[in-house]
Structure formats: C-alpha cells, structure tokens
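Before any comments, here is the structure.
In this view, the complex is presented without one of its protein chains, the others remaining in place.
Moving on to chain A:
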Amino acid sequence: MPHSVALDPQATTSEDPAEAVMVEPTTSNGDSQDTADGDVAMEDTTEEPTAEKAPTAATHPKKDVKLEDLFADVDSDEEFPSSRPNDVPPMSSPPAILPPFPSDVIAMNASDPEIMRAFYQRLFPWRQLFQWLNHSPTPTNDFAHREFAFTLQNDAYLRYQAFPTHDLLRKDILRLMPSRFEIGPVYTTNPRDRKTLRNSSAFKPLAKELCFDIDLTDYDEIRTCCDKANICKKCWQFMTMAIKVLDVALRDDFGFKHIMWVYSGRRGVHAWVCDKSARAMPDQMRKAIAGYLEVIKGGAQSSKKVNLWRPLHPHLVRSLEILKTHFQEDVLEAQDPWANPERAERLLQLLPDKLLNEALRKKWDSAPGRSSTSKWADIDTVAKSGVSKKLDATALKEAKQDIVLEYTYPRLDIEVSKKLNHLLKSPFVVHPGTGRVCVPIDTRALDEFDPTDVPTVQSLLAEIDAWKGEDGVGVEGVEGQKSVQDWEKTSLKPYVELFRSFVVGLMKDERDVKVKRKHEESIQF
C-alpha cells in the first residue's frame, strides 16, 4: 500500500486547496491494485499547479455534477445527520434535509461522490475519531497539529491539512470529498503554518502512534489459494496468526496497552499502538521495535529468509508455540504449499542434509500427489530411518523451526513502523476498490473475523434505508426517545462501538496521568 513518508517538511503546498491540488504518484486506490507495487513512497509533496490538470477536469462531465452538489451541500454541511438532532452543537438550525438517496446504491461504485458524501455525512464516526487522536474531550494540539492527507477523486494528493476540531475536518472532507484520507504525525506547530515559521527546522514531527502494516501480497510466495490483491478465508489465516504473534509481543514484551488492529479494506491489516509512550518514540526506538519483531528478511534472491541465533530468543520461542498449530492446520492442510514437485523443491532447499534430501526426493517422486502434511511428516521418518550417517539432528530441528517461521511468522512492511512521519490510512475510511470500510478488528474474537463479511459502504447505506422501513418510526426519533444515529442502524454498529470503547480506555489512561501529575505538582508546592 502506498505509505507516504514526509521526508521534506518544507514541501510546498499552497494554502488554497483549489490550487493545491497536486498530482502525486499515488496509486489510484487504497490498497494499491495489482500493477502498483506495495511501496509507492511519497518523498514529499510539491505544488504542481493544476494548470495541466485542469482542462481534463473541466471537460469531464462528472465534474459538473459534482460542483452543483457541492453547492447544495454547503447549506447543510454543518448539520449532523438528521437522526441525531439532540447531539448537534448549538450552531445547528433546523434538521438537515438529507440529499436524496439513489435507490440503486448497491450497484454504484464505492468511490462515487454521492456514495462518499452519504458515507462521510451519515456514517463516519467523527466524534470517536476526534477523541481517539485528541486524547481528551476538549480540543488540544494533539488534534489541531495533526497532519491529515487527502487523496482526492482525481488522485491528487493533498498533504499537511490540519483542523482544530472534528467538525471542521468533517466540513472540509465533505467539501473535497476525498476517496480516502490518511493520518500523519502531530507536529510542533500547525502544519498549515509551517511556511510562516522563520526557522524551517522548527517544524518537526513530534508524535505519532506506532504503526504496523501487514499485507497479504507479501505472502504470495507461500500462499497457494490467491495472489496479488485477492484474498479468501484461507489466506486470511496468515493475518490471524500475524495479529496473534505481534499483539502478544507488543503487550507482554514492550508493555503497550492500547493496541488497535484495523482491517485495511482489501488484503491486510494495520496496527495502531496508541499508548502515550509509544506515540512519543523517536525513529530510533521505532526502528528497534521493528527490528525486534522482524524475522523474515531478504529479497527474492536470498533463498533462506529466516536466519536466527540459537538458542531462540524468548519472543521467538513464544511465537513458535503460537504458530505451531496454525502451521499444521492453516498452512500444511489448507495451503498445501509443497503439493507439486517444484514447490517441494523449495522445501528441500531449506533442509540441511543432502543425503536426506535425496531420499525424500525419491520418495516423493514415486508418490505424486502426496500432501504437504505427509511430506512434512516424512522428513522425520526418513531421517530416523538412517539414510544419512552424518545427519545432524539439531541442524535438522533448527531448519524445521526456521521453515515453520518462514511459512507463518508475520511479514511486516517494516518501513511503516520505522518512521515517525509515515502516513497511514485512517480507520473507517472506505477502500475505494472494494468499498469495504476499514473497521477495527476485535482481537478477542479474532478467529471469527472474516474480511469478506466486512460491510461495504453500499450495503451500509442500503441498511439505513431498510431500517427506516422496518421500524416505522421516522428518522427524527420522535416522542422524546433517544435519537438513533445512522451508524446504529447498520452493521457498522459493533465496529463503531468497539472503536468507542477503545477510545474511552485510551482517554481514561491519559486523564489518569494528567490527574496524577497535577496531584504531584500540588504536593511539591
């Protein structure tokens, strides 16, 4: 996925968004489709005046429609969806008139501006997002100095956006209607003011969650069910294992508590480690954690990707313990990775003893179609039968451990974790390719999570309509009942609630720290 590095904070972005539409070499959609590789890094952002771009946009018929809608929107965009009038801040006036819903929502493209507007307006959990990044109910610089980056409908990439509150963020998003947006670090000053600083080195990233990005494309050489951007229930198991291994390491070893796993919308997961201590880490610390967790190394040209010291580090011992059963069930049985002779050759390459390999090759050649499970078991039985006099039992055992790790251990896109100023797609954004919402994953029910069950934006919008019909009561929530928010009517509800409880836990911890500090100060004086 295109993770963007802000290498150059002095990059020039015009304040006027109309001018600041920049052409960036970003992939056309979130989890970059097959042609694009996983790592389009944006070294920085520049103004690329729209001059060359403008004619195309203007001639585009769709653009005109969009412009009108924009105007229509201005009148109502300060409103929350009508279904929550009680929560609306004082500035609100009469209940908003919602834009009419196309009846064929399901058939529409996820990145259609109509769909996106309805989603941002009615379903996106702005308040929770704000509290998550702000760490407190009242606006602070944690939110105000936070960078947001928008990918607009024309694939232009707009960096260094910042907003004092979520209302203004929401307003701007509804105005620009980005197909997705990313979250960057908190800076020393408001990112919008970076040009006005006398000393450009005073503009520095201060804090960001520690992030991890795991992508199923990195598993292409070991998964047999799908490749590229495609996923299924079978290969999703790789993600399940990855989350288990990393989650426990981050919690037990590093002592982090607030870890949120988010489905990336197509074929991967993101982790956001939100503890205060994690957010403040400089690059060096991030690099250390990344190195600690990284096991699978080497490019296409290095045949052995796992090289470890013995005895194994406790973290690896524990990981092996977690991965053992997954290796049996989800790799050997489900993936059958060494079914054909070429793939089996790959397995033999990783084994240390030549004579043993000969014997195994002979055995497997005589029984084509032997399953990977049997082949894996064959290694030990053949070894025991004594084909090789000089067989080093420890070396074989270690090689087998390495193989288990190579086929199960999380494959991290490590650059995302190493840099403080890396941008990562926000949770609850819609993946433009699949239409699926980037929902948080409940790690307590990790094994039940099925990416193909994740609601798409189209289905969610349809659900809102359906709910209205079922209940018979208007959207307004009459008769003094507690009004029902739009997301509560849909299958997005459990995910928003999960997110909310995560945010509440985080805020509680931050508040405790603050209270404690105040307390200590008062004792001092």
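List of remarks:
As a convention for this text, contacts are C-beta pairs under 8 Å (C-beta built on N, C-alpha and C of every residue); 3 or more make two chains touch, one makes a residue touch a chain; residues count from 1.
Assume contacts and distances are computed from a predicted model.
Protein name for the hidden chain, per its UniProt entry and selected from "Autophagy protein 5", "ER membrane protein complex subunit 2", "tRNA (guanine(10)-N(2))-methyltransferase" or "DNA primase large subunit": "DNA primase large subunit".
Among the residues A:T196, A:Q284, A:S366 or A:T394, only A:Q284 touches the chain that is left out of the figure. Residue in contact with the omitted chain (choice from A:G255, A:P341 or A:G505): A:G255. Contact with the chain not shown here comes from a single listed residue; of A:H313, A:K362, A:K384 or A:K514, that residue is A:H313. Per the touch definition above, the residue from A:K276, A:K304, A:K324 or A:K354 contacting the chain not shown is A:K304.
Residues touching the missing chain, restricted to chain A, are 8-12, 23-28, 35-41, 43-44, 46, 48, 155, 218, 220-221, 252-256, 277, 281, 284-285, 287-292, 296-305, 309-317, 411, 413-415 (touch as defined at the top).
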